[in-house]
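One chain of protein is taken out of this complex; the other chains stay put.
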Amino acid sequence: MFLKNTWYVAATPDEIDTKPLGRQICGERIAFYRGPEGKACAVEDFCPHRGAALSLGYVENGNLVCGYHGLAMGSDGKTVSMPMQRVGGFPCVKSFPVIEKYGFIWVWPGDPAKADESLLPVLEWAESKEWAYGGGLYHINCDYRLMIDNLMDLTHETYVHSDSIGQDEIDETPVETSVEGNEVITSRYMDNIKAPPFWAAAMRENGLDENAHVDRWQISRFTPPSHILIDVGVALSGTGGKDADPSNRVRSVVVDFITPETESSHWYFWGMARNFKADDAELTKRIREGQGRIFGQDLDVLEAQQRNLESWPERRLLMLNIDAGGVQSRRVLDRLVKAEKEENSAAVNT
Amino acid sequence: MFLKNTWYVAATPDEIDTKPLGRQICGERIAFYRGPEGKACAVEDFCPHRGAALSLGYVENGNLVCGYHGLAMGSDGKTVSMPMQRVGGFPCVKSFPVIEKYGFIWVWPGDPAKADESLLPVLEWAESKEWAYGGGLYHINCDYRLMIDNLMDLTHETYVHSDSIGQDEIDETPVETSVEGNEVITSRYMDNIKAPPFWAAAMRENGLDENAHVDRWQISRFTPPSHILIDVGVALSGTGGKDADPSNRVRSVVVDFITPETESSHWYFWGMARNFKADDAELTKRIREGQGRIFGQDLDVLEAQQRNLESWPERRLLMLNIDAGGVQSRRVLDRLVKAEKEENSAAVNT
Partner (left out) sequence: MFLKNTWYVAATPDEIDTKPLGRQICGERIAFYRGPEGKACAVEDFCPHRGAALSLGYVENGNLVCGYHGLAMGSDGKTVSMPMQRVGGFPCVKSFPVIEKYGFIWVWPGDPAKADESLLPVLEWAESKEWAYGGGLYHINCDYRLMIDNLMDLTHETYVHSDSIGQDEIDETPVETSVEGNEVITSRYMDNIKAPPFWAAAMRENGLDENAHVDRWQISRFTPPSHILIDVGVALSGTGGKDADPSNRVRSVVVDFITPETESSHWYFWGMARNFKADDAELTKRIREGQGRIFGQDLDVLEAQQRNLESWPERRLLMLNIDAGGVQSRRVLDRLVKAEKEENSAAVNT
């Protein structure tokens, strides 16, 4: 259950810099590589000659050369050449629209004719020198929508991440969920509290008194197909919260790009963008390691949840107020997937 | 093919002392934990909120708190509380009758209304200061009934355990099998033989001449659903066998609690109780290590047998006199399982 006519994060640029990358996305086995002029390209990971995996090959003159018998595949899915062979009649493989932007390789796994670069999300922090970004990638054996649920309700931080970003005030403070078109926003404001360990450290890094009372905010924004950006931070209490003068606050964007692999597994690109000390590479590394550890705590929980749901497929889950973010996000997805299916069958019937 | 309205060993107390334990028993995914006043409890390992595994959570105020969003589950399967939520309408999960006794956690995976503590087996050695016990747990990928067969015919000791408890006399001595109600007893008496390595060591430990001729006995007793206690030992030849004066013999009870996990895997709680040198903890440890090694030799044999039976499901196995113990035990099980099914369908129809 996923949208195909949309942009997903497929990889980070370093993953294809030295050799091709084979990765399954939305059920499509895809070979990613740097083609003509180093441009990121993506074709089906299937050599039309004998079915070898093109991603095990290498790049030469901008073509992806099959490592088995030397067939050179073009980025349009048409065979360019093969030693001693005429390739004009070779069957094509799929090629997939790809964009490299914001520090990610994006892929459109559906109908290439509908690919539209303007549908890419706009990520100001990724192009500003005032922001720094660090992140990583996890492969998780669960439906990608369980990760959406996870991130659209941060109540779980109190339990899963009690030693870092969790604190009792989170689940003592009501969450508000709103829907704006295809976006879902969940927000929580906790005023006049103590900063939890992660934020206390960030305050210290930023020259603020880590023991001071703060106003903390968490604003999760779901954008289809499965991007969740969370505006988070703390400001010295009473100075204006997330709109406080930068000298009084610490602010970050938690970045979550969730890419289905199959119906029951996904790739999770996580990271954090911050707009303080952007030049401090050591700090970027330290935050990334901390975040990697924290986000790794979710893996066991989500994979056990997936196994439970598969064992009891008939059980209906509760939909509480704290679940509204995930529930609303799924409704948006259901509506868009249905529209995509109708569009596909309409196209077939004309 | 297993009884559900009966007591099985589910765990040893140390397994739930510091955190909950998730374990599947007779197809039921169960979370075991220490609830009110430290009492062992068991509920379905499924949080009614979003399906998370309760066993990944923690215990607070006697409740099992879900590690995802803080739902507090009571030992009766009813939600006690959840931060910011009214839980009155939450669906229940199953709870399972549990008894902690004889150094084990026992569970009743079937209908709780039928659970009856008086049906628990009586284990004198587990409550007497004159006996010491040591044991362990193996997870084995085969039908639990293959382990019953294994233990109800000790002929295999000659082959599988030739360097410890096996000896040629075992399969040269006829075995006698009898059925007493739902119990099956298989006994073998080998008179005037040399003790095999394991028993020679036990004689030495006990101050007896390890080279003396002995009368050896093995009396396996199957009790439903799958408990097998084996009275084993050697006595100086001619002094009375298992009824000899304690100064002339070494005697133990081999303890086997066999708990189905699925149709093709089980938990095997093995151990040995002895009524000599009961205070010698070092000896307990040494015997446990030796027994663990010996019983580990059965694993490969049984798992390969399971794969063979799955590959050739149509083949009928032989039922020789040495197999009578296993065959009779399976007949008891077949009869009881059939009765349980009829009782269940009668209950449905009334």
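Here the chain labels run A and B in written order, and each chain numbers its own residues starting at 1.
Going forward, contacts are C-beta pairs under 8 Å (C-beta built on N, C-alpha and C of every residue); 3 or more make two chains touch, one makes a residue touch a chain.
Source: prediction; values computed, not measured.
Novice: For the chain left out of this view, which of B:Gln24, B:Asn141 or B:Thr155 touches it?
Specialist: For the chain that is not drawn, the touching residue is B:Thr155.
Novice: For a quick check of understanding: of B:Asn61, B:Asn308 or B:Ser345, which residue touches the chain that isn't displayed?
Specialist: Touches the omitted chain: B:Asn308.
Novice: From the listed residues B:Glu60, B:Glu172, B:Asp245 or B:Glu263, report the one that touches the chain absent from this view.
Specialist: If we include the chain that is not displayed, B:Glu172 is the one touching it.
Novice: Spell out, residue by residue, where the missing chain touches chain B.
Specialist: Residues 149, 153, 155-156, 158-160, 171-172, 174, 300-301, 304-305, 307-309, 311-312, 315, 317-318, 320-323 of chain B touch the chain absent from view.
Novice: Suppose we count only contacts with the excluded chain; which residues of chain A make the list?
Specialist: 22, 29, 45-46, 48-53, 56-57, 65-70, 82-85, 90-91
FYI, only the chains that are shown with their structure count from here on.
Novice: For chain A versus chain B, what separation do you get between their C-alpha means, in angstrom?
Specialist: 48
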